[in-house]
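Only a single protein chain was left out; the remaining protein chains are all shown in position.
Each chain carries a letter (A and B) given by its place in the written order, and its residues are counted from 1.
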Amino acid sequence: MITLNDYLLVSGLLFALGFAGVLLRRNIIIIFMGLELMLNAANLSLVAFSRFGIVNGLPNYNGQMLVFFIITVAAAEVAVGLAIIVALYRARQTTNVEDLNTLKF
Amino acid sequence: MSPILFWIFSALMLGFGAATILNRNPVASALSLVVSFLGLAALFFGLDANFIGVIQILVYAGAVMVLFIFIIMLLDLKAEQRRQINIPALLGGVAIVVAFTAQLVTVIRSYKAGNEPFAAITPNLPDAHNIGMTLFANYNLPFQVIGVLILVASIGVVVLSQRELK
Partner (left out) sequence: MNFIDLLKRIPEICKTPETLPLEGKKLILDFVTWLGSLVGIAVPPWVLTLVNILVVIVAIIAVFLIMFALMSVWERKILARAQNRYGPNRVGPWGLFQPVADGIKMLTKEDIVPRNADKVVHFIAPIVMLVPALILPVLLPYGRGMVAIDLSVGILFFFAVGAGSEVAIFLAGWSSRNKYSILGAMRAIAQMISYELPLVMSAVIVALVAGTLSPTGIVEAQGGYQFGFFPNWFVFTPWGFVACVLFYFSALAESNRSPFDLPEGESELVAGHLTEYSGFKYALFFMAEYVGMFAINGLLVTLFLGGYQAPLPFLTFIPSWCWFFIKLAFLAFSLVWVRATMPRFRIDQMMQFAWKFMLPMSFAALFSAAAWHYAGRGLLGWGISAVLVAIPYFALGYFCFTRHHSADNRRYLFSE
């Protein structure tokens, strides 16, 4: 039987993976992908809680609303972030974060 | 959701999530991320959140991934070179991951209510309808704020991607 705790465990592991990606990788695009993984781990636990906190046979839709907003914000974030990456690449011809260590150029 | 399906899709999601951050080639990472998100969408379907699952596929596999792939193609990124491994940083990272996992397991162990099975749900829920009602009745203002956010984001992208930043 799958319980809420299983979902939380999987969600936590996914978050850890994304976090490790952000910490360990030096390519800014992969770091971005790690951020996406972390956001989606939060989504998974939110949907699991929404299904768990069931009222009269209906899931708690407030959790799913938050997921909806997170997905929207994540899409906007990816668009802006990738535009920034393109601008950075034009200026420095690199996507390695260690080469992007000055604030002004 | 049957346990077998749950573990299959979880393994798919976590395995390809790991492949995302371990691959040295950005294109392979992006493709692993797509599969990982498809596994996540399957988990959403298993939680009876059909609408959110479909939105997940539509937005992530359809839009976000295509953006990533497009940028990778545009910048013509090659596979990274193998780096010198920084021993203290690696040890620190492993310590953080172990500590995080231990904390996660401890917290989940102590949460007794989470071990009960999921309660039954009304079959064939009109999911999109209910979500729409909640969205427009209870979350009207956040919804409009999100609209403004998307507007700001799209203007920002246009400004940022102009050729000369002067």
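In this text, a contact is a pair of C-beta atoms (placed from the backbone, for glycine too) under 8 Å apart; a residue touches a chain by one contact, two chains touch by 3 or more.
From a predicted model like this one, the values you see are computed outputs, not experimental measurements.
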item: Touch partners, limited to displayed chains, of the chain removed from view; value: B
item: Contact residue for the chain not shown (choose from B:14, B:40 or B:55); value: B:55
item: Contact partner of the left-out chain, one of B:34, B:47 or B:153; value: B:34
item: Touching residue (missing chain; options B:42, B:65 or B:153); value: B:65
item: Contacts of chain B with the absent chain, listed as residue ranges; value: 27, 31, 34, 50-51, 54-55, 57-58, 61-63, 65-66, 69-70, 73-74, 124-129
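In this text, only the chains that are shown with their structure count from here on.
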item: In the complex with chain A, residue positions of chain B that touch it; value: 1, 3, 6, 10, 13-14, 17-18, 20-21, 26, 29-30, 33, 36-37, 40, 43-44, 47-49, 51-52, 55-56, 59-60, 63-64, 67-68, 71-72, 74-75, 77, 80, 83, 93, 96-97, 100-101, 104-105, 108, 111, 113-122, 125, 130-131, 134-135, 138-139, 142, 146, 149-150, 153-154, 156-157, 160-161, 163, 165
item: Complex contacts: residues of chain A adjacent to chain B; value: 1-10, 12-14, 16-21, 23-27, 29-30, 32-34, 36-37, 40, 43-44, 47-48, 50-52, 54, 57-59, 61-62, 64-65, 67-69, 71-80, 82-87, 89-90, 95
